[in-house]
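Excluded from the complex is one protein chain; the other protein chains are retained at their positions.
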Amino acid sequence: MFQYITLRVLKGALTFLAAITVTFLIVRLMPGDPTTAFISDSMTPKDVESLNALLGLDRSLLEQYLLFLRNLANFELGQSFFYKEAVSAIIAPKLGWTLLLIGTALFITLLIGIPLGVYTARHKGKWLDQTVSTLIVLGISIFIPLLAFALVWVFSLELGLTPVGGAVTPGIEGSERILSIMRHMILPTMTLVIVNLAQIVLFTRSSMLDVLKEDYIRTARAKGVNDRGVTWGHALRNAMIPTVTITGLMLGKMVAGAVLTETVFSWPGLGSMIYEAVQKQDFPLLQGAFIVLAFSVILMTLVTDLVVAWLDPRIKLHEGAAQ
Amino acid sequence: MGTPRNVLEFRKYRMGFRIDEQVCDLIDGLSFSVREGSVLGVVGESGCGKSMTALSVLRLLPTAAVVHGGEILFNGENLLAKTEKEMEKIRGRDIAMVFQEPMTSLNPVHTVGQQIGEVLRIHRPAMGADERRQTTITLLRDVGIANPEQRCDQFPHQLSGGMRQRVMIAIAVACRPQILLADEPTTALDGTIQAQVLALMQELKQQTQGSIMLITHNLGVVAETCSEVVIMYAGRIVESGTIEDIFDRPTHPYTRGLLASLPSLVSDSGELYSIPGSVPTVENLEPGCRFAPRCSQRRDICTREVPVLADVAAGHAVACWVTGAGATP
Partner (left out) sequence: MSALLQIRGLKKYFGLKKSLFQRERGYVHALDGIDVDLMEGETLSVVGESGSGKSTLGRTIVRLEQATAGSISYQGRDISTLSGASAQEFRQHIQMVFQDPYASLNPRLTVGHALAEPMLVHRKAANREVAKVAVGELLGRVGLRAEMAASYPFAFSGGQRQRIGIARALSLGPRILICDEAVSALDVSVQSQILNLFNQLKRDLGLTYLFITHDLAVVRYVSDRVMVMYLGQVVELAPRDAFFKRRLHPYSKALISAAPIASTAPREAKIILQGEIPNAINPPSGCRFHTRCPSVMKDCHVVEPPLREVEPGHHVRCHLYTSAS
């Protein structure tokens, strides 16, 4: 087991290295002078110099790479062009907001999605199953900003139930602040949940249907286990194994969805920061964001793999499987 | 003493399958019984309905199956009339089943101990966790698994096929059921392991004084394990009786054909007999006797009317216009 974890961590580390190397190379190997993309009129010659120093353009590619890696190891991600502050300082608080949003959205998606998937599998073909399946497919088909705007219009503008944007009403402290954050989270979380619910529900449903056909389910019934026991005690744990795997993959998609969602709701997270940085061509900020995101996604995938190994005893590798 | 009573009795049981909007009947009018303390073999080839017969008792038929009528009596009560809740009490406690594929019939994410313990938990709720574990270990030892304390906490994939089948048997006998339905329990096992498992089943039956309904296509297993036999073809019984009746005095052309097509282990066989043609599928069942298309002795009446299962001697019944009771030569 320990071996399994070590191997997985190593693979994750290698993937991360590959991701940041690609990030590194993309900019520096683009045709033309990389700096011209980022030099704007508002930059002083000193800025240009520091830009060159940052990019290490006066040195060889390999030296630049090693410098890049060394900086990374010190959490040194360079300096934002626009804000003139350390990238890491800018990203840190925004990362927190994004994690809060995505984490909550993920939790609610699973909380609603898995039981819904189980329910539609057990009642396959009946009108409830068909209604649910149709509705959630609508969910994935919707263009996120459109959904977000529609929600804001209905709930915030017309009904006045929720705030229009932002993460918190400024100036409040303590428990009031927490409540405020929660109110602000409602719409953006709803958006993310609606868009990602379909995947979980449909996947859980299909996984459950497969598992329910298995021989060991028939054995369970022959033992006198009732419907509930069969569904939750026997089928679900087996059906969860592929679903957990797909959750890991879905997280990557959710992160992409966060960019659009945060922008519409002015949620001060990494997503809207990326949007701004693209507009302002703030290269170090973008680079920093990509690296942080890559790390988070790889970490979440690693956690997913470990959860799957915990769920499935057949993955306790290399122990004496009796012949 | 009196005649032993019937533990299980089928009376004119009818079931079929829903295929493409149509319902095709496979079993129409099945009637037979399992006597207390006996081992009844239900023999037939693929598609004869023997597995469906067993699943019908516990009402675990696949979703495409349709039950049309008749009764299945367990100690005099009709199982087909019971509610699902009542059936859940009977399954695993009064009637238990062992399936063919030990590799896939156990849940891969639960330990062996958990799976045996589950039956105890459901049907013996008064038992505490400690007592359950002790009982589980004793059961594992009874079915001949070495190191039961260790095996108890292992997962199915860590056991061999023979051991898994023993676990299935342990699960089945945990609550001392009155009748054990065994659907091809040893077909997927090696010969020497098959001998072990069959011996185990007989031993357990002696201890618990229960009955066994053994479903198989292997006539050798039947001859050596069963006391009575029912031969099925395409959903119907064609011959039934004691093993002496079937093996020493086979009467129905299908039974005779089957026995003649078996190569012998103890003597040299000449050219093997083969029954021409093949078993019909459920969509292609003909009126009258379903074996008629392949029967060398068929007559006109065979393709028109269904032969009745009737005694040709005490306890020995045959369903055939040509060889059965009241046949005109």
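All chains are identified by letter, namely A and B, in their written order; residue positions are counted from 1 within each chain.
Just so we're on the same page, a residue touches a chain if its C-beta (ideal position, glycine included) is under 8 Å from a C-beta of that chain, and two chains touch if they have at least 3 such contacts.
Just so you know, these numbers come straight off a predicted model, no measurement behind them.
Q: Which listed residue, B:Arg35, B:His68 or B:His217, touches the chain dropped from view?
A: Within the whole complex, the residue contacting the unshown chain is B:His217.
Q: Can you tell me which of B:Ile19, B:Leu272 or B:Ala310 touches the chain that was removed from the display?
A: B:Leu272
Q: On chain B, where is the contact patch with the chain that was removed from view?
A: Missing-chain contacts on chain B: residues 45-46, 146, 160-163, 190-196, 199, 217-225, 243-244, 247-248, 257-259, 261-266, 268-269, 271-275, 278-279.
By our rule, only the chains that are shown with their structure count from here on.
Q: What does chain A use to touch chain B in their complex?
A: The contact residues of chain A facing chain B are 214-216, 218-227, 229, 234, 237-238, 311-314, 319-323.
Q: In their complex, what parts of chain B are in touch with chain A?
A: So the residues of chain B in touch with chain A come to 58, 60, 84-85, 88-93, 96-97, 99, 101, 104-110, 118-119, 122-123, 155, 157-160, 163, 168, 171.
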